[in-house]
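In this view, the complex is presented without one of its protein chains, the others remaining in place.
After this line comes chain A, so read on.
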Amino acid sequence: MKRRKGTSESLLTKAGGELDDRFKLALPSRILFNKVFPDHWSFLLGEIALFSFILLLLSGTFLALFFEPSMVEVTYNGVYVPLQGIEMSQAYHSALDLSFEVRGGLFMRQMHHWSTLLFMASILVHMLRIFFTGAFRAPRETNWMIGIVLFWLGFFEGFFGYSLPDDGLSGTGLRIMEGMTESIPFIGPWASAALFGGQFPGTSVISMLYIIHVFVFPLLLLALITVHVGLVFVQKHTQWPGPGRTEHNVVGFRMFPNYVMKQVGFMLFIWGVLGAMAGLFQINPIWLFGPYEVSVVSSASQPDFYVMYLDGLIRLFPAWELRIPPYFTLPPVFWPGIVGMGLSVMLPLLYPALERRFTKDRGHHNLLQRPRDNAGRTSLGVMVVVFWIIGVISGGNDVFAEKFDISLNAMTWAGRIGLVVLPIIAYYVTYRICLGLQQHDREVLAHGLETGILMRDPNGRFYEVHQPLAEPDEHGHTELEYNGWVVPKKMNRIGALPPADKGFFKSIEEPSEDGRAERRDEIESGRH
């Protein structure tokens, strides 16, 4: 056989040509490779959710090979001594075997669970970024709504997932869900009976949740995530205002090679963090919970953190039971559980429309807003965050009470009062901070930077020397317009001092001849 001639480059070219001849790839891939993405750390938060979702699919597939979603009663005969000879469901048995007898099984289970927590946590953080920068405004309201739906799909997907092993804690969670379902007026008991196939816990709920957990919801999530990312692609990513950036362009890096490299690196880093957490931090030790029995409820039974605020609201809500004899009873859990959850779905879903209505802002926005520039929205967001955090803390109030030696009753009342009072205080404080920051930006634009140099004039008056950002008029004022981006607040931002070295662990810049790094005259943008 004759050896082929030619360099590897020409081989690649040839291969590319052959492929293009057959599949017509050159044009679409050229467009794709040249697509530009703006670069900012906060634009990477959604990717954390995306990449942990991929890891969820992979680890979940591994778990599905060994898990048996059956509520048939069996006797445990595995390796974990304190459960030997105990009656349990096949589901719990297989989850224990998966943890103790399948090689790498416990690691995969823990990685699946940590990925879930990271998925939900990064969705929340991503959502806050979108909210506080106004990225949800037209034309991106649809994608915001898809994001909210994704959160709630993830919420229930996670809930179903930790219900599957049929351990003590997951059964308690299902019991609470049963209670919430039953509290719905008129249809509640029927809905609950349909869900559990009769009386709780029944014999069918695990296998039903299983198919929802491993097929229906992942499919919905995958489809919606595709649409979500696709819409970002089509509508183009928002960007921060700054030099050279307008509503009609995108300043950033090409998809290939720069952006792809960053994304792959980030993905591997995320998976690395999740792998490390799965190996180092024990999560959901189902063997300690024991099999689910209706009569067993451990203290400190909490749901996962993304469900915890609802649990907190249920714990805080007063025991106001509405009775209309002889037939109708509305249990108190209905208000925080069903109404609370309904509002938590609907209000975020409708927020872009509500904001449009109240601000009468009907323009298209591709440039982001700094949180300080929309004080009302930012304060509203902080208000919701404070409300949510109080809910989460109250969801774990028994753990707090015990470990910090606080009366549980005091925790409950602090939560009740805090839930009403603290968000209002948070709104006011945030509003004032935003206005203060806005004012300081305007001050610097009008009078210049504070140099920190104090002067004393002949009649004894002290004053600080200001460095104007442009040629000042006769009163020492500059008429500069605020363009929605970072205003330099320190002298080294405008090149008065050598800028800090670039590089994370060590400098990647060569020091210049005179020992000082190259001076920069331009205001840096895109980083702060």
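Simple rule for what comes next: a residue touches a chain if its C-beta (ideal position, glycine included) is under 8 Å from a C-beta of that chain, and two chains touch if they have at least 3 such contacts; residues count from 1.
Methods note: contacts and distances are computed from a predicted model.
Going by its UniProt record, the hidden chain of the complex is named "Cytochrome bc1 complex cytochrome c subunit" among "Glycine reductase complex selenoprotein A", "Cytochrome bc1 complex cytochrome c subunit", "Succinate dehydrogenase subunit C" or "ABC transporter permease".
The chain not shown here is touched by just one of A:A193, A:V296 or A:L480, and that residue is A:V296.
When the omitted chain is restored, the residue from A:S42, A:S207 or A:T451 that touches it is A:S42.
Among A:S10, A:N34, A:T61 or A:Q84, only A:Q84 touches the chain left out of the display.
Of the candidate positions A:L55, A:A91 or A:L106, contact with the unshown chain belongs to A:L106. Where chain A meets the omitted chain, the residues involved are 39-45, 48, 81-86, 99-100, 106, 110, 113-114, 117-118, 121-122, 125, 168-169, 253, 262, 265-266, 269-270, 273-274, 277-285, 288-290, 293, 295-306, 308, 392, 395-399, 401-402, 405-410, 504, 526-527.
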